[in-house]
Each structure stands twice: as structure tokens, then as C-alpha cells.
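One structure is given below, encoded as C-alpha cells.
With one protein chain held back, the other chains of the complex are shown just where they sit.
Every chain is named by a letter (A and B) in the order it is written, and numbering of its residues begins at 1.
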Amino acid sequence: MRWRDAAVPLAIFALLAIAPFIGFGQGYSLTLLARAMIFGIAAISLSLIVGGAGLVSLGHAAMLGIGAYGVVVLDHARITEAWIVIPAAMAAAGAFAAVTGAVAIRTSGVHFIMITLAFGQMAFFATSSLSVYGGDDGYTLYNRTELFGTRALEGRLFFHFACLGLLILSWALVETLLASRFGRVLRAAHQNETRARAVGFEPYRYRLVAYALAGALGGLAGVLLANGAEFVAPAYLSWQRSGDLLFMVILGGVAGPHGALMGALAFILIEEWLAHLTEHWRLIFGPLLILCVYFMRDGMAGVLRRD
Amino acid sequence: MAIQDNPDLARRTFLAGTGAAALAAPAVHAQTAPIKIGLVAVLTGAGASLGTHLRDGWMLGMRHLDTKIGGRRVETIVIDDELRPDVAVTKVRAAIERDKVDFVVGVVFSNILGAIIRPVTDSGTFLISTNAGPSTLAGRGCSPYFFTTSYNNDQVHSVMGKVAQDSNYRRVFVLTPNYQAGRDAVAGFKSKFQGTIVDEVYVPLTQLDFSAELARIASLRPDAVFTFMPGGLGVNLVKQYRQAGLANIPFLSTFTVDESTLPAQGEAALGFYSAATWAPNMDNPANQAFVRDFEGVFNYVPASYAAHSYDAARLLDSAVRKVGGNLSDKNALRAAIAAADFQSVRGAFRFGINQYPVQDLWQLQVARRPDGRFQTETVRKVLTADIDPWARECRMPVRI
Partner (left out) sequence: MNTTLLLIQVLNGLQFGILLFLIAAGLTLVFGVMDFINLAHGVQYMVGAYLGATLAAWTGSFWLGLLLALPATLLFGLLLEFLVFRHFYDRDHLSQVLATFGVIVFLNQAMKALFGTAPLQMPLPEALNGGIPVMDGLLYPTYRLAILGAGLAVAGLLWFLVERTRAGMLVRAGASNAPMVSALGIDIRRLFMLVFGFGAMLAGFAGVLAAPILSVEPGMGDAPLILAFVVIVIGGIGSIRGAFVAALLVGLVETLGRGMMPDLMRLFLDPSAARQTGAALASMLVYIVMAAILAFRPAGLFPARR
């Protein structure tokens, strides 16, 4: 079972690695694939708390947004070195997650969904009022983040592999975490909180750590998103974006990060394909969403496992 | 042009131009393949009605030009930016790199323009904005590849400042949404108004109910109210302003009462003031043909978004004609666009150094037409051949 779970993501990584050389090498295709991989990282980070801890967050876009604004704030201060920008942005997103999580994790179920939404909205309004960084109009990045002082990330192909590398790292990290003792406690507390307490674990602390880690990983996706689009705006933090992320996780399956990975790739590619068909593509997308949720109880990962 | 009149041949050359480009000689390709236009308009979400005006204005231009600009066939690719900047970047890159569009036209909102400006101009493609005209791109950020047929936002707001000043209003209440464009509106208004601002109130973009602000206005009793409330916000505000019995306080606005919102505001907006570069009742033949045919085809009254897009179609037609259909010489093409040798629906029109229009700006008022529809109509010309305040900061390169 575990082996098959790993087979699909490994195949996806291999495909993504050769994609630029089998007809997806134009700048545009690379942009699309990079976007899919970035949302892959975001969805994987969300799957840590949704699948692992059973905490359904409707405010995860805030983590991406804070990561992206980390790039902006440092860019404004003329700091563009990746080895400073990435840790700083991840720390900022992780800290935001830790602080809001400390309050949110006290609640559960629907209340948790709503309180994370509330924190997400606060972050949204806060970024909208940052007039130094363009407020609602957003902030155009004239240079991407630098790597050891070089402009390597400006190259589309290099950026593609940077995203792929970080995607694999994120997947491996979350996979390892969930398989570790830490992950087992998280899942045990999700399945039966009373029993977890009875055997001496305090779920609150484990959940908080998971939530902060997911936030930091989301921040990483935000850094990449800012660099991919070379532009950052409060729209990145909208609650609809959080809904999209949640859907990616469900579409792929909550059983593990491989589901989130598949969900994110499928979501971005389906959206792109439908938008090409008709202006009213949402008339198809909405029902498609409902049918997916109805028929694929365990997501795409579940469908693959069934055969 | 004989080739294009024969559909079979035209189709074959079209295929040659796309699928097997390598086989066709580049020169032949350049002359017979259609000119591709990426038309960026928001068609989903809150701004969709503005995007629809913008798109339909362009489409009417195409109809009037027989789907040709400068004699060459045009293929328009409509891009819905969904008001999501990262989505817009992905789609616009696709248009440039996959579809090989020759021009990018449109864009309603400044934040979308801010997101796509680099991918478009970096690729050496001309971008003609037909609505968004942010200060950043008018001043230091000006680009030889960027033109706008609309205005710089500050100009429109400053018209209302001048109107308030000329009307001897001494105490004005200012109400805008709390985002960048809202703060710019206040700055633009203040640039030409020397009286007292009794209060500045900023409301969230998701505001539904204005009763708190209306009560405040009533308690301060200003000589006039200046507001900038685009889209649904404006619909809510205007309805509630009228119902609160405040309509005896002059309502000076920008982008709040126009043909995109009047169908929903109706009588509540009657007599309210607005500022713009254009109004449907402008008395020139080009405009009369535009408004008449627009209503004939789309069955609603066009707003300035439509007028500026229609102008962009005519502008590109004149430019491509000037260069004889040859788009490869960017400097010649740029000079041809900058010449602005076309009949604008606004009357006088030329480009300034920063490639923003130098034009007259008007005070408008909402009126009911004999057929029962509502539109804005010109009251007086407030600024003549106005140059936006940022143009002097622009260091435009002479050659690309």
C-alpha cells in the first residue's frame, strides 16, 4: 500500500522533470506547470493539517499571501537573496500560523473552519491597507529573488526545476512527518481524541506544531508564487483562493500528500482547459466539482487504489 | 487582398501561418496571416459588467472595420482575467507565447495591468490599455510599449476638484473605498480643490450598507459630497443616498454613476454629477455612429469603457495602415500609434510624451432620455487639452 502511494508521485515527478523536453518547453507551458507545482506545494502543506490532523482550514491562502508579501517587503528594502528571503518569508508565515493557530485550535469542526476564515480575512484586509506596497493595486516585482547573487531564477527552465525540487522536498517532508511518531499522534488524535489523551498525549501541542509547519510551507509556496507571477496583490489572500486550495486537497484525496499533489495538478490543468472551451466555463466547473465530491469519496488517490 | 476574399485560400494560408510556419516564407507569413489581438477583460466576478462594456466596445469597432485593421484580417482572442492577477499573468503569457498575439488590448483594473505589464512589454509587444491608467505607468514607469486610450485616473478625479472649487463649495465631504484607487481619488480631488475637507471616510470594498456614513454626512451638512464608488458599491450608495433624503446636497462623483451602473440606479441617480473624457451625447459624427450602432447591436447604452475600446480599435487601424501592415519595425509602428491619426469619439485626441492621452475632460450629469433610458450627459468642459500630472516624471526613450 505504502509503495503504491509513492509510485504515483514519483511518476508525476519524473513526468514533470522531462516535461520541458517533450513538448512543454515553451515559456508559456513552463509558466503553467510552475503554477501547478506551486499550488502543489500549497496543497501539500494544507494536506498536513486537513488529512493529518483533521483540521479543515479555510484560511490557508493567508499563508501563501504572507509568504508572497515577505518577498515584497524585502524587495522594497532591497534584500533579494534567496537564502534570506525564503527563510524570512517562511518564518513570517509560520509565525502567523502559530499565533492564529494558538487561538483557532482551541475550537474544532465548523468553528475551526470559520475562525481560520476570520483570520484569513483579517490578513486580507491588512495587506489591502498597506499603501507602501501598492495596497489593493499590488506590487510589481522588477527582479526575481536572487540565488547567491545571481539572476538564475529569471530563467524559466531553472525556475521550473527549482519549483520541482522544492515540490519534491515538501512532499518528502510531509510524507516523512506523517509516517513518524509525530504523524501517528496527530492521526490518532484526529480519529479518537479521548483515547489519545488517555494514553498521555496532549493533542493541542501536536496540532499547533503541525499548523505552524503547514503555514511555513504555505509561505514557501507564496515566495514561489510571487516570483512566478513577478507580482503580488491582496487577491492572493482571498477566501475563494482558500476554497480552491481546499478543493485541490479533497479532489486528490486526504489520505496523504500524494493526493494533494494530484489534486493541485489536476485542478490547475482542468481550470486552464475549461477556460479555453467557453466563457461560461464555470457552468461546467461547478457541477464537475459536485460530482467529484460525490463520486470520489477518497479523491483521485482513492480511485487509483481501488483497482 | 484578393487572397483573403477567397475563403479556401485564406484558410490554407492561415494553416500555413500557424501549423507549418517553418514552410512559409516569413515575409509572406507576415502579410497574410491575421493580426492577433489579445483582448484582456474581466468577465467574471465583481467587475464583470465593466469588462463586458470594454469587450463589446472593441467588438463594435471590429464590426465597423469589417474585422480588419489596416486592411489585414483580425483575430481577437478574448482573455478573461477573472480579476485574479496571477491568473491574468498565466493567460497573457499564453497569449503572447503560444498564440503569438501582435497586440494586447483592454484591461479594466489597475492591479491586473500592474501584473501583466512586464510579461507583455518585456516580450516587445505593444499594450494598449483601454481603461486602467495608473500613475506608476504615467510617470517613472512609463514604457515605449505602453499606450492608453483612456486617461490617467488622477485627471478624472481632479476634474471634480475643479468643479467643487469653481462652484464655490467651501466644505466638502469625501467618501471612498479603502484601497489604492480610493486613496488616489482623494489625492486627485484635493489637487484642484482648495476648500475644507470636512471629513474623509474610507469604507471597505465589501461594504453593503452606507447608513453610518449617510448619518455622518447629514450631521456635518457639507456644501457637497465627493465620492468614488465603482460598480456595485456605487449602486448601493446612490440608492441609499437618495432614500436618506440627502439628494439636495450636490453629489460629485467619479466612476460611480455611469452607463454600467445606471440601469440599476435608475431614477435614484438623476441629477448626480460625474466626470469623464466622454459621454454618449457628445455631438460628433463618429460618436453618433458609435452610440447608435452599439445600442443597435448590444441593446444597452455604452459606458466610457466601451468608448475607449472602440477608440483603440480605430487607433490600431490607423497605425497598421500607416506602416502598410508591416508590424516588424517596432519603431515605425510605435510612431504610427503615437500619431493617433484617427477620429476619436471624443473629438480632439492626441498622445503626450508618456503615451497617455492629452485631452479635454468634462463634467457630466445623469439624465433620462426620451426613450426612458438613463445616460450621463455633458454639462461643461472643465479641463482643456489636459496633461496628466505624472507626464513630467516620464523619461521616455526615443527609440526602442
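Annotations
The criterion applied here is as follows: a contact is a pair of C-beta atoms (placed from the backbone, for glycine too) under 8 Å apart; a residue touches a chain by one contact, two chains touch by 3 or more.
This structure is a prediction, so every number in the text was calculated from the model and none was measured.
Note on the chain not shown: across the whole complex it touches A, B. If you put the hidden chain back, the residue from A:122, A:147, A:188 or A:208 that touches it is A:122.
The chain that is not drawn here is touched, among residues A:61, A:246, A:265 or A:301, by A:246.
For the options B:69, B:235, B:252 or B:337, the residue in contact with the chain missing from this view is B:235. Per the touch definition above, the residue from B:64, B:171, B:216 or B:368 contacting the chain not shown is B:216. Interface with the hidden chain, as seen from subunit B, comprises residues 43-46, 48-49, 51-52, 178, 183, 200-204, 206, 208-209, 211-216, 218-219, 221, 231-233, 235-236, 239-240, 243-246, 248-249, 260-261, 263-267, 300.
If you put the missing chain back, the residues of subunit A touching it would be 50, 56, 58, 103, 106-111, 113-115, 117-119, 121-122, 125-126, 128-129, 131, 239, 243, 246-247, 250, 254, 280, 282-283, 285-290, 293-294, 297.
Rule of thumb we're sticking to: only the chains that are shown with their structure count from here on.
For the pair subunit A and subunit B, the distance between C-alpha centroids works out to 36 Å. Those residues of subunit A whose C-beta lies close enough to touch subunit B in the complex are 26-29, 31-32, 35, 125, 128-129, 131, 134-140, 142, 225, 228-231, 233, 235-236, 272, 275, 279, 282. On the side of subunit B, the complex with subunit A involves touching residues 43-44, 78, 80, 83-86, 89-91, 93-94, 96-98, 110-111, 114-115, 117-119, 134, 136, 178-181, 183, 204-205.
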